[in-house]
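Could you have a look at this structure, given as C-alpha coordinates, before my questions?
A single protein chain has been omitted; all remaining protein chains appear in their positions.
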Amino acid sequence: MNFTWFHRLGSPPYTYALARRLTPWFAWPAALLILAGLWGGLVLAPPDYQQGDGFRIIYVHAPSAWMSLMVYTSMAVAAAVGLIWRIKVAHAAAASCAPIGASFTVAALVTGSLWGQPMWGTYWQWDPRLTSELVLLFLYLGYMGLRAGIEDTQRADRASALLAVVGVINVPIIHYSVTWWNSLHQAPSVMRLAKPTMAASMLVPLLMMLLGFTLLFAALLLVRLRAEILTRERTSSWIREALRA
Amino acid sequence: MREFLDMGGYAAFVWPAYAVTFAVIGLNIFWARRALAHARRSALRRLESGNAPP
Amino acid sequence: MSADSLEVENLHLWRGERHVLRGVGFVLSAGQCLKVTGANGAGKTSLLRTLAGLMYPEDGSVRWRGVDARADLRTFQGSLAYLGHEPPLKADLTARENLHYWIGGRRRVDGAALASALARVGAESFADRLVRTLSAGQRRRVALAGLALCIVPLWLLDEPATNLDAEGQALVGTLIAEQLARGGLAVAAVHHELPVEPAQVRSLELSL
Partner (left out) sequence: MATAGAYTQAAAAVPVSALEAVSLALRRDLTLAFRKPAQLLQPLAFFALVTMLFPLAISPELSQLRAVAPGALWAAALLASLLALEFLFRDDALDGTLEQYALSGQSLTALLCAKTLAHWLLTGLPLACMAPFAALALGAPSAALSGIVASVLLGSITLSLIGSIGAALTLNIKRSSALLSLLTLPLSLPVLIFGARATQVAISGGALIAPLELLAALAVLALTLAPLAAAAAVRISLE
(Lines give C-alpha, C1' and ligand atoms only; values in the text may rest on other atoms or scores of the structure.)
Protein backbone atom coordinates (compact mmCIF):
# COMPACT_ATOMS: atom_id res chain seq x y z
CA MET A 1 0.00 0.00 0.00
CA ASN A 2 1.11 3.50 -0.69
CA PHE A 3 1.14 5.78 2.30
CA THR A 4 2.77 8.82 0.71
CA TRP A 5 -0.38 10.89 1.14
CA PHE A 6 -0.32 10.07 4.83
CA HIS A 7 3.25 11.25 5.24
CA ARG A 8 2.60 14.33 3.20
CA LEU A 9 -0.33 15.19 5.46
CA GLY A 10 2.11 14.95 8.34
CA SER A 11 4.19 17.74 6.86
CA PRO A 12 3.07 21.14 8.20
CA PRO A 13 3.81 23.26 5.10
CA TYR A 14 1.92 20.88 2.86
CA THR A 15 -1.05 20.68 5.19
CA TYR A 16 -1.06 24.42 5.73
CA ALA A 17 -1.20 25.11 2.00
CA LEU A 18 -3.77 22.38 1.45
CA ALA A 19 -5.97 23.68 4.26
CA ARG A 20 -5.80 27.16 2.82
CA ARG A 21 -6.81 25.99 -0.64
CA LEU A 22 -9.59 23.69 0.57
CA THR A 23 -11.34 26.08 2.97
CA PRO A 24 -13.58 27.86 0.40
CA TRP A 25 -14.56 24.52 -1.13
CA PHE A 26 -16.12 23.57 2.20
CA ALA A 27 -17.25 26.98 3.41
CA TRP A 28 -19.42 28.01 0.43
CA PRO A 29 -21.30 24.73 -0.02
CA ALA A 30 -21.84 24.75 3.75
CA ALA A 31 -23.36 28.22 3.61
CA LEU A 32 -25.58 27.32 0.66
CA LEU A 33 -26.76 24.06 2.22
CA ILE A 34 -27.52 25.67 5.56
CA LEU A 35 -29.46 28.51 3.93
CA ALA A 36 -31.39 26.09 1.73
CA GLY A 37 -32.05 23.84 4.72
CA LEU A 38 -33.26 26.86 6.65
CA TRP A 39 -35.69 27.82 3.92
CA GLY A 40 -36.86 24.25 3.54
CA GLY A 41 -37.19 23.69 7.27
CA LEU A 42 -38.86 26.94 8.24
CA VAL A 43 -41.01 27.60 5.20
CA LEU A 44 -41.48 24.61 2.93
CA ALA A 45 -41.84 21.77 5.44
CA PRO A 46 -45.41 21.34 6.70
CA PRO A 47 -46.11 21.53 10.46
CA ASP A 48 -45.89 18.21 12.29
CA TYR A 49 -49.33 16.73 12.93
CA GLN A 50 -48.57 16.34 16.63
CA GLN A 51 -46.04 18.99 17.48
CA GLY A 52 -47.21 21.69 15.10
CA ASP A 53 -44.52 24.19 14.24
CA GLY A 54 -42.61 23.34 17.40
CA PHE A 55 -40.95 20.42 15.64
CA ARG A 56 -39.00 22.86 13.48
CA ILE A 57 -36.44 23.04 16.27
CA ILE A 58 -35.23 19.69 14.96
CA TYR A 59 -33.53 21.50 12.08
CA VAL A 60 -31.08 23.11 14.46
CA HIS A 61 -31.13 20.65 17.36
CA ALA A 62 -30.34 17.49 15.41
CA PRO A 63 -27.43 18.99 13.45
CA SER A 64 -25.96 20.46 16.64
CA ALA A 65 -26.23 17.14 18.44
CA TRP A 66 -24.72 15.40 15.42
CA MET A 67 -21.86 17.90 15.42
CA SER A 68 -21.14 17.36 19.10
CA LEU A 69 -20.66 13.63 18.61
CA MET A 70 -19.00 13.76 15.20
CA VAL A 71 -16.51 16.38 16.30
CA TYR A 72 -15.64 14.38 19.42
CA THR A 73 -15.06 11.28 17.32
CA SER A 74 -12.95 13.21 14.81
CA MET A 75 -10.97 14.68 17.67
CA ALA A 76 -10.32 11.26 19.15
CA VAL A 77 -9.28 9.83 15.78
CA ALA A 78 -6.89 12.74 15.16
CA ALA A 79 -5.59 12.38 18.71
CA ALA A 80 -4.98 8.66 18.28
CA VAL A 81 -3.13 9.25 15.01
CA GLY A 82 -1.00 11.89 16.70
CA LEU A 83 -0.34 9.65 19.67
CA ILE A 84 0.59 6.56 17.68
CA TRP A 85 2.59 8.07 14.84
CA ARG A 86 3.71 11.20 16.66
CA ILE A 87 2.35 13.46 13.96
CA LYS A 88 2.26 17.10 15.03
CA VAL A 89 -0.38 18.07 12.48
CA ALA A 90 -2.76 15.45 13.87
CA HIS A 91 -2.36 16.89 17.36
CA ALA A 92 -3.00 20.35 15.93
CA ALA A 93 -6.19 19.05 14.33
CA ALA A 94 -7.35 17.46 17.58
CA ALA A 95 -6.71 20.67 19.45
CA SER A 96 -8.72 22.59 16.85
CA CYS A 97 -11.73 20.32 17.25
CA ALA A 98 -12.41 20.83 20.95
CA PRO A 99 -13.79 24.39 21.03
CA ILE A 100 -15.95 23.75 17.96
CA GLY A 101 -17.40 20.59 19.44
CA ALA A 102 -17.96 22.10 22.86
CA SER A 103 -19.84 25.10 21.46
CA PHE A 104 -22.15 22.91 19.39
CA THR A 105 -22.74 20.71 22.42
CA VAL A 106 -23.95 23.80 24.24
CA ALA A 107 -26.17 24.62 21.24
CA ALA A 108 -27.59 21.09 21.29
CA LEU A 109 -28.34 21.36 25.02
CA VAL A 110 -30.02 24.74 24.73
CA THR A 111 -32.09 23.86 21.67
CA GLY A 112 -32.97 20.52 23.27
CA SER A 113 -34.32 22.18 26.37
CA LEU A 114 -36.16 24.80 24.28
CA TRP A 115 -37.77 21.93 22.45
CA GLY A 116 -38.51 20.19 25.71
CA GLN A 117 -40.53 23.01 27.23
CA PRO A 118 -43.50 22.84 24.82
CA MET A 119 -43.29 19.04 24.52
CA TRP A 120 -42.65 17.97 28.11
CA GLY A 121 -43.84 21.08 29.87
CA THR A 122 -40.40 21.56 31.41
CA TYR A 123 -37.12 22.92 30.15
CA TRP A 124 -35.06 20.11 31.53
CA GLN A 125 -35.92 16.46 31.48
CA TRP A 126 -33.42 13.75 32.41
CA ASP A 127 -33.91 12.21 29.04
CA PRO A 128 -31.09 9.87 28.01
CA ARG A 129 -30.08 11.94 25.01
CA LEU A 130 -29.93 15.23 26.84
CA THR A 131 -28.11 13.60 29.72
CA SER A 132 -25.53 12.03 27.41
CA GLU A 133 -25.14 15.38 25.73
CA LEU A 134 -24.46 16.98 29.10
CA VAL A 135 -21.83 14.35 29.91
CA LEU A 136 -20.28 14.97 26.52
CA LEU A 137 -20.02 18.65 27.38
CA PHE A 138 -18.10 17.69 30.52
CA LEU A 139 -15.81 15.48 28.48
CA TYR A 140 -15.07 18.45 26.21
CA LEU A 141 -14.50 20.71 29.20
CA GLY A 142 -12.14 18.16 30.75
CA TYR A 143 -10.19 17.93 27.51
CA MET A 144 -9.86 21.69 27.23
CA GLY A 145 -9.06 22.02 30.92
CA LEU A 146 -6.26 19.47 30.70
CA ARG A 147 -4.88 21.15 27.61
CA ALA A 148 -4.94 24.54 29.30
CA GLY A 149 -3.35 23.12 32.44
CA ILE A 150 -0.15 21.92 30.76
CA GLU A 151 2.17 24.63 29.56
CA ASP A 152 4.42 22.61 27.32
CA THR A 153 2.66 22.17 23.96
CA GLN A 154 3.97 18.70 23.15
CA ARG A 155 3.07 17.31 26.52
CA ALA A 156 -0.33 19.01 26.42
CA ASP A 157 -0.87 17.46 22.99
CA ARG A 158 -0.05 13.97 24.11
CA ALA A 159 -1.80 14.07 27.48
CA SER A 160 -5.02 15.49 26.03
CA ALA A 161 -4.83 13.05 23.11
CA LEU A 162 -4.76 10.17 25.55
CA LEU A 163 -7.75 11.66 27.36
CA ALA A 164 -9.67 12.00 24.09
CA VAL A 165 -9.03 8.35 23.26
CA VAL A 166 -10.07 7.22 26.75
CA GLY A 167 -13.14 9.44 26.44
CA VAL A 168 -14.23 8.09 23.09
CA ILE A 169 -14.03 4.53 24.42
CA ASN A 170 -16.22 5.65 27.28
CA VAL A 171 -18.84 7.54 25.27
CA PRO A 172 -20.76 4.43 24.16
CA ILE A 173 -20.52 2.94 27.66
CA ILE A 174 -21.83 6.15 29.19
CA HIS A 175 -24.59 6.40 26.60
CA TYR A 176 -25.60 2.79 27.14
CA SER A 177 -25.62 3.10 30.91
CA VAL A 178 -27.60 6.34 30.78
CA THR A 179 -30.17 4.76 28.46
CA TRP A 180 -30.38 1.73 30.73
CA TRP A 181 -30.77 3.95 33.78
CA ASN A 182 -33.45 5.96 32.03
CA SER A 183 -35.41 2.91 30.94
CA LEU A 184 -35.61 1.83 34.60
CA HIS A 185 -37.22 5.04 35.63
CA GLN A 186 -39.55 5.25 32.65
CA ALA A 187 -39.06 8.89 31.94
CA PRO A 188 -41.01 10.10 28.94
CA SER A 189 -39.00 10.16 25.77
CA VAL A 190 -40.71 12.62 23.53
CA MET A 191 -37.93 13.72 21.25
CA ARG A 192 -38.79 10.89 18.96
CA LEU A 193 -40.42 12.00 15.77
CA ALA A 194 -41.69 9.07 13.80
CA LYS A 195 -38.57 8.91 11.68
CA PRO A 196 -39.34 6.26 9.10
CA THR A 197 -42.60 7.93 8.17
CA MET A 198 -41.13 11.40 7.98
CA ALA A 199 -42.30 13.09 4.82
CA ALA A 200 -39.68 13.96 2.25
CA SER A 201 -40.48 17.64 2.57
CA MET A 202 -39.53 17.37 6.25
CA LEU A 203 -36.61 15.02 5.79
CA VAL A 204 -34.77 16.71 2.94
CA PRO A 205 -34.17 20.01 4.78
CA LEU A 206 -32.91 18.01 7.77
CA LEU A 207 -30.43 16.12 5.62
CA MET A 208 -29.32 19.38 4.05
CA MET A 209 -28.73 20.87 7.46
CA LEU A 210 -26.79 17.81 8.62
CA LEU A 211 -24.55 17.91 5.57
CA GLY A 212 -24.22 21.70 5.78
CA PHE A 213 -23.13 21.56 9.42
CA THR A 214 -20.62 18.82 8.61
CA LEU A 215 -19.09 20.90 5.84
CA LEU A 216 -19.10 23.91 8.15
CA PHE A 217 -17.14 21.87 10.67
CA ALA A 218 -14.62 20.96 7.99
CA ALA A 219 -14.17 24.62 7.03
CA LEU A 220 -13.85 25.75 10.65
CA LEU A 221 -11.40 22.95 11.34
CA LEU A 222 -9.23 23.92 8.38
CA VAL A 223 -9.01 27.55 9.49
CA ARG A 224 -8.24 26.61 13.08
CA LEU A 225 -5.77 23.99 11.92
CA ARG A 226 -3.81 26.66 10.09
CA ALA A 227 -3.69 28.77 13.23
CA GLU A 228 -2.51 25.80 15.29
CA ILE A 229 0.15 24.87 12.74
CA LEU A 230 1.46 28.44 12.71
CA THR A 231 1.83 28.53 16.48
CA ARG A 232 3.52 25.14 16.61
CA GLU A 233 5.85 25.40 13.68
CA ARG A 234 9.48 26.29 14.20
CA THR A 235 11.09 26.09 10.79
CA SER A 236 10.48 29.61 9.71
CA SER A 237 11.44 29.57 6.05
CA TRP A 238 8.12 28.24 4.82
CA ILE A 239 6.19 30.33 7.33
CA ARG A 240 7.74 33.45 5.85
CA GLU A 241 6.53 32.39 2.42
CA ALA A 242 3.13 31.26 3.65
CA LEU A 243 2.54 34.56 5.41
CA ARG A 244 3.64 36.56 2.42
CA ALA A 245 1.23 34.72 0.17
CA MET B 1 -45.66 37.06 7.57
CA ARG B 2 -47.05 37.45 11.04
CA GLU B 3 -48.24 33.88 10.86
CA PHE B 4 -44.74 32.78 9.92
CA LEU B 5 -43.19 34.70 12.79
CA ASP B 6 -45.74 33.28 15.18
CA MET B 7 -44.70 29.68 14.36
CA GLY B 8 -48.09 28.30 15.29
CA GLY B 9 -47.72 29.57 18.84
CA TYR B 10 -44.24 28.09 19.29
CA ALA B 11 -42.40 31.31 18.45
CA ALA B 12 -41.01 31.61 21.99
CA PHE B 13 -39.20 28.31 21.55
CA VAL B 14 -38.44 28.04 17.85
CA TRP B 15 -36.84 31.43 17.37
CA PRO B 16 -34.55 31.33 20.42
CA ALA B 17 -33.41 27.86 19.35
CA TYR B 18 -32.51 29.16 15.91
CA ALA B 19 -30.94 32.25 17.39
CA VAL B 20 -28.73 30.24 19.73
CA THR B 21 -27.60 27.86 17.02
CA PHE B 22 -26.76 30.61 14.57
CA ALA B 23 -25.04 32.58 17.31
CA VAL B 24 -22.88 29.53 17.93
CA ILE B 25 -22.13 29.25 14.22
CA GLY B 26 -21.29 32.95 14.01
CA LEU B 27 -19.09 32.80 17.10
CA ASN B 28 -17.27 29.79 15.72
CA ILE B 29 -16.53 31.59 12.48
CA PHE B 30 -15.40 34.64 14.41
CA TRP B 31 -13.21 32.62 16.81
CA ALA B 32 -11.61 30.61 14.04
CA ARG B 33 -10.75 33.73 12.04
CA ARG B 34 -9.49 35.51 15.12
CA ALA B 35 -7.31 32.53 16.05
CA LEU B 36 -5.80 32.52 12.58
CA ALA B 37 -5.18 36.27 12.59
CA HIS B 38 -3.63 36.02 16.03
CA ALA B 39 -1.38 33.14 15.00
CA ARG B 40 -0.28 35.03 11.90
CA ARG B 41 0.56 38.11 13.93
CA SER B 42 2.59 36.23 16.50
CA ALA B 43 4.37 34.23 13.78
CA LEU B 44 5.28 37.49 12.04
CA ARG B 45 6.53 38.91 15.32
CA ARG B 46 8.66 35.85 15.88
CA LEU B 47 10.13 36.17 12.39
CA GLU B 48 10.89 39.86 12.82
CA SER B 49 12.46 39.51 16.22
CA GLY B 50 14.81 36.99 14.66
CA ASN B 51 14.13 34.65 17.53
CA ALA B 52 13.00 31.89 15.25
CA PRO B 53 15.62 29.36 14.26
CA PRO B 54 16.54 29.06 10.60
CA MET C 1 27.16 -9.72 20.19
CA SER C 2 28.39 -6.28 19.33
CA ALA C 3 30.29 -4.27 21.87
CA ASP C 4 28.47 -1.91 24.19
CA SER C 5 28.38 1.48 22.61
CA LEU C 6 26.21 4.53 22.73
CA GLU C 7 26.00 6.50 19.50
CA VAL C 8 24.07 9.71 19.66
CA GLU C 9 23.42 11.66 16.53
CA ASN C 10 22.03 15.11 15.92
CA LEU C 11 19.60 15.30 18.84
CA HIS C 12 17.11 18.16 18.67
CA LEU C 13 14.77 18.70 21.56
CA TRP C 14 12.19 21.41 22.06
CA ARG C 15 10.48 22.34 25.28
CA GLY C 16 7.62 24.61 24.39
CA GLU C 17 9.21 27.58 22.65
CA ARG C 18 12.73 26.67 23.75
CA HIS C 19 15.14 24.81 21.52
CA VAL C 20 16.95 22.94 24.28
CA LEU C 21 19.16 20.49 22.44
CA ARG C 22 20.48 21.73 19.14
CA GLY C 23 22.11 18.89 17.28
CA VAL C 24 23.88 17.09 20.09
CA GLY C 25 25.92 14.09 19.02
CA PHE C 26 28.68 11.88 20.42
CA VAL C 27 29.96 8.33 20.40
CA LEU C 28 30.85 6.53 23.57
CA SER C 29 32.24 3.02 23.74
CA ALA C 30 32.77 0.52 26.53
CA GLY C 31 35.03 1.79 29.30
CA GLN C 32 34.49 5.44 28.47
CA CYS C 33 32.88 8.25 30.40
CA LEU C 34 31.29 11.33 28.92
CA LYS C 35 31.46 14.48 30.97
CA VAL C 36 28.65 16.86 30.07
CA THR C 37 29.17 20.45 31.12
CA GLY C 38 27.29 23.66 30.51
CA ALA C 39 25.62 26.52 32.30
CA ASN C 40 22.39 26.05 34.22
CA GLY C 41 19.57 25.62 31.74
CA ALA C 42 21.89 24.56 28.93
CA GLY C 43 20.05 21.24 28.72
CA LYS C 44 22.23 18.83 30.69
CA THR C 45 19.28 17.25 32.46
CA SER C 46 17.23 17.21 29.25
CA LEU C 47 20.07 15.42 27.45
CA LEU C 48 20.29 12.75 30.15
CA ARG C 49 16.52 12.29 30.17
CA THR C 50 16.49 12.06 26.39
CA LEU C 51 19.26 9.46 26.48
CA ALA C 52 17.26 7.49 29.04
CA GLY C 53 14.28 7.51 26.69
CA LEU C 54 12.12 9.58 29.02
CA MET C 55 11.98 12.49 26.61
CA TYR C 56 11.34 12.14 22.94
CA PRO C 57 13.60 14.21 20.68
CA GLU C 58 12.09 15.81 17.59
CA ASP C 59 15.06 14.78 15.54
CA GLY C 60 18.13 12.61 15.85
CA SER C 61 18.72 9.15 17.26
CA VAL C 62 20.14 7.33 20.23
CA ARG C 63 21.68 4.01 19.23
CA TRP C 64 22.64 1.40 21.80
CA ARG C 65 24.84 -1.48 20.62
CA GLY C 66 24.21 -0.27 17.10
CA VAL C 67 20.41 -0.48 17.33
CA ASP C 68 17.94 2.36 17.84
CA ALA C 69 17.25 2.46 21.58
CA ARG C 70 13.56 3.14 20.85
CA ALA C 71 13.25 -0.21 19.06
CA ASP C 72 13.18 -2.07 22.37
CA LEU C 73 12.91 0.67 24.92
CA ARG C 74 12.21 -1.55 27.90
CA THR C 75 15.28 -3.72 27.44
CA PHE C 76 17.40 -0.64 26.84
CA GLN C 77 16.05 1.00 29.98
CA GLY C 78 16.70 -2.21 31.89
CA SER C 79 20.36 -1.93 30.97
CA LEU C 80 20.79 1.62 32.18
CA ALA C 81 20.78 3.30 35.56
CA TYR C 82 19.59 6.88 35.81
CA LEU C 83 20.30 9.02 38.83
CA GLY C 84 18.44 12.33 38.69
CA HIS C 85 19.54 15.42 40.55
CA GLU C 86 17.20 14.48 43.40
CA PRO C 87 17.96 11.09 44.97
CA PRO C 88 14.94 8.84 44.23
CA LEU C 89 14.28 8.10 47.88
CA LYS C 90 11.08 7.92 49.88
CA ALA C 91 11.13 10.21 52.89
CA ASP C 92 9.09 7.80 55.01
CA LEU C 93 11.28 4.76 54.48
CA THR C 94 14.68 4.13 56.02
CA ALA C 95 17.77 4.22 53.82
CA ARG C 96 17.97 0.43 53.87
CA GLU C 97 14.30 -0.04 52.99
CA ASN C 98 14.61 2.47 50.20
CA LEU C 99 17.44 0.50 48.62
CA HIS C 100 15.57 -2.75 49.15
CA TYR C 101 12.51 -1.54 47.23
CA TRP C 102 14.35 0.53 44.63
CA ILE C 103 17.14 -1.85 43.66
CA GLY C 104 15.08 -4.93 44.46
CA GLY C 105 12.77 -4.03 41.59
CA ARG C 106 15.68 -4.29 39.18
CA ARG C 107 17.82 -7.17 40.41
CA ARG C 108 18.00 -9.73 43.17
CA VAL C 109 19.69 -8.24 46.14
CA ASP C 110 20.06 -9.70 49.63
CA GLY C 111 20.56 -8.06 52.98
CA ALA C 112 24.32 -8.61 52.95
CA ALA C 113 24.73 -6.89 49.60
CA LEU C 114 22.65 -3.96 50.83
CA ALA C 115 24.68 -3.72 54.01
CA SER C 116 27.99 -3.78 52.20
CA ALA C 117 26.86 -1.18 49.67
CA LEU C 118 25.69 1.07 52.50
CA ALA C 119 28.97 0.54 54.34
CA ARG C 120 30.88 1.36 51.21
CA VAL C 121 29.37 4.84 50.96
CA GLY C 122 29.80 5.38 54.69
CA ALA C 123 26.09 5.16 55.38
CA GLU C 124 25.95 2.33 57.90
CA SER C 125 25.52 4.72 60.80
CA PHE C 126 22.29 6.13 59.38
CA ALA C 127 21.11 3.15 57.35
CA ASP C 128 18.11 2.57 59.57
CA ARG C 129 16.97 6.13 59.94
CA LEU C 130 14.05 7.52 57.99
CA VAL C 131 15.28 9.38 54.95
CA ARG C 132 13.33 12.48 55.97
CA THR C 133 15.73 12.88 58.90
CA LEU C 134 18.86 12.71 56.72
CA SER C 135 20.82 15.65 55.40
CA ALA C 136 21.10 16.30 51.65
CA GLY C 137 24.64 14.89 51.60
CA GLN C 138 23.56 11.76 53.48
CA ARG C 139 20.70 11.21 51.04
CA ARG C 140 23.11 11.58 48.16
CA ARG C 141 25.30 8.89 49.73
CA VAL C 142 22.35 6.54 50.01
CA ALA C 143 21.59 7.16 46.34
CA LEU C 144 25.23 6.34 45.53
CA ALA C 145 24.88 3.06 47.40
CA GLY C 146 21.94 2.31 45.14
CA LEU C 147 24.00 3.22 42.10
CA ALA C 148 26.80 0.93 43.24
CA LEU C 149 24.28 -1.91 43.29
CA CYS C 150 23.09 -1.11 39.75
CA ILE C 151 25.36 -3.40 37.82
CA VAL C 152 24.20 -2.31 34.38
CA PRO C 153 26.27 -1.30 31.34
CA LEU C 154 25.14 2.33 31.12
CA TRP C 155 25.06 4.88 33.89
CA LEU C 156 23.40 8.26 33.39
CA LEU C 157 24.26 10.56 36.26
CA ASP C 158 22.87 14.03 36.82
CA GLU C 159 25.19 16.02 39.10
CA PRO C 160 26.21 12.91 41.04
CA ALA C 161 28.52 14.80 43.41
CA THR C 162 26.21 17.63 44.54
CA ASN C 163 26.02 18.16 48.30
CA LEU C 164 28.94 15.84 48.90
CA ASP C 165 32.12 16.59 50.83
CA ALA C 166 35.58 15.98 49.33
CA GLU C 167 35.60 12.37 50.44
CA GLY C 168 32.15 11.81 48.94
CA GLN C 169 33.23 13.36 45.65
CA ALA C 170 36.21 11.01 45.55
CA LEU C 171 33.77 8.17 46.13
CA VAL C 172 31.80 9.20 43.04
CA GLY C 173 35.06 9.05 41.09
CA THR C 174 35.82 5.58 42.42
CA LEU C 175 32.36 4.29 41.56
CA ILE C 176 32.60 5.64 38.00
CA ALA C 177 36.12 4.23 37.63
CA GLU C 178 34.84 0.81 38.70
CA GLN C 179 31.97 1.03 36.25
CA LEU C 180 34.44 1.84 33.45
CA ALA C 181 36.80 -0.93 34.54
CA ARG C 182 33.92 -3.40 34.29
CA GLY C 183 33.54 -2.32 30.69
CA GLY C 184 30.59 -0.11 31.43
CA LEU C 185 29.78 3.37 30.15
CA ALA C 186 28.88 6.48 32.05
CA VAL C 187 27.45 9.83 31.09
CA ALA C 188 27.69 12.40 33.83
CA ALA C 189 26.40 15.95 33.88
CA VAL C 190 28.67 17.93 36.18
CA HIS C 191 29.64 21.47 36.91
CA HIS C 192 32.99 20.66 38.44
CA GLU C 193 35.81 18.28 37.63
CA LEU C 194 35.10 14.57 37.66
CA PRO C 195 37.65 12.74 39.77
CA VAL C 196 38.21 10.13 37.07
CA GLU C 197 41.30 9.12 35.07
CA PRO C 198 41.38 11.76 32.27
CA ALA C 199 42.32 9.24 29.58
CA GLN C 200 38.87 7.65 29.81
CA VAL C 201 36.93 10.87 29.88
CA ARG C 202 35.46 12.59 26.88
CA SER C 203 33.86 15.97 27.16
CA LEU C 204 30.77 17.58 25.78
CA GLU C 205 29.91 21.16 26.44
CA LEU C 206 26.36 22.36 25.98
CA SER C 207 25.87 26.05 25.36
CA LEU C 208 22.84 28.10 26.20
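When the chains are written out, they are named A, B and C in that same order, and each has its own residue count from 1.
Operating definition for what follows: a residue touches a chain if its C-beta (ideal position, glycine included) is under 8 Å from a C-beta of that chain, and two chains touch if they have at least 3 such contacts.
Values in this document were obtained by computation on a predicted structure and should not be read as measured data.
Peer 1: According to the contact rule at the top, which chains on display are touched by the left-out chain?
Peer 2: Within the full complex, the chain not displayed touches A, C.
Peer 1: Using the touch definition from the top, which of C:E17, C:D68, C:D92 or C:E205 touches the missing chain?
Peer 2: C:D92
Peer 1: I'm checking contacts with the chain that's been left out. Which of C:G38, C:G84 or C:G173 qualifies?
Peer 2: Selected residue, touching the omitted chain: C:G84.
Peer 1: Looking at the full complex, which residue from A:C97, A:V178 or A:A242 touches the chain that isn't shown here?
Peer 2: The single option touching the absent chain is A:V178.
Peer 1: Identify the residue among C:R65, C:R120 or C:R202 that touches the chain left out of the display.
Peer 2: C:R65
Peer 1: What chain A residues would touch the chain not displayed?
Peer 2: Considering the whole complex, chain A reaches the absent chain at 83, 135, 138-139, 141-142, 145-146, 149-150, 154-155, 158-159, 162-163, 165-167, 169-170, 173-174, 176-178, 180-181, 184.
Peer 1: Just checking the interface: what residues of chain C touch the absent partner chain?
Peer 2: 1-4, 29-31, 52-56, 65, 74-75, 77-82, 84, 86-93, 97, 101-102, 104-108, 151-153, 182-184
Operating definition for what follows: only the chains that are shown with their structure count from here on.
Peer 1: By Cα centroids, which chain is closest to the centre of the whole protein?
Peer 2: A
Peer 1: More contacting C-beta pairs: A-B or A-C?
Peer 2: When the contacts at A-C and A-B are counted, A-B has more.
Peer 1: State, to the nearest whole Å, the distance from the C-alpha centre of chain B to the C-alpha centre of chain C.
Peer 2: Once rounded, the distance between the two centres reads 53 Å.
Peer 1: Nearest whole angstrom, what separates the Cα centre of chain A from the Cα centre of chain C?
Peer 2: Going by mean C-alpha positions, chain A sits 48 Å from chain C.
Peer 1: So the centre of each chain is just the mean of its C-alpha atoms; given that, what is the distance between chain A and chain B in Å?
Peer 2: Here the centre of chain B sits 15 Å away from the centre of chain A.
Peer 1: Which positions in chain B touch two or more other chains at once?
Peer 2: 53, in rising order.
Peer 1: Going by the contact rule already set, what residues in chain A reach two or more other chains?
Peer 2: Residue numbers touching two or more other chains: 234.
Peer 1: Sort out for me which residues of chain A touch chain C in the complex.
Peer 2: Those residues of chain A that touch chain C are 86, 151-154, 234.
Peer 1: Can you list the residues on chain C that touch chain A in the complex?
Peer 2: 14-16, 19, 56
Peer 1: Show me the residue ranges of chain B that touch chain A in the complex, using the header's touch definition.
Peer 2: 4, 7-10, 13-14, 16-18, 20-22, 24-25, 27-29, 31-33, 35-36, 38-40, 42-44, 46-47, 52-54
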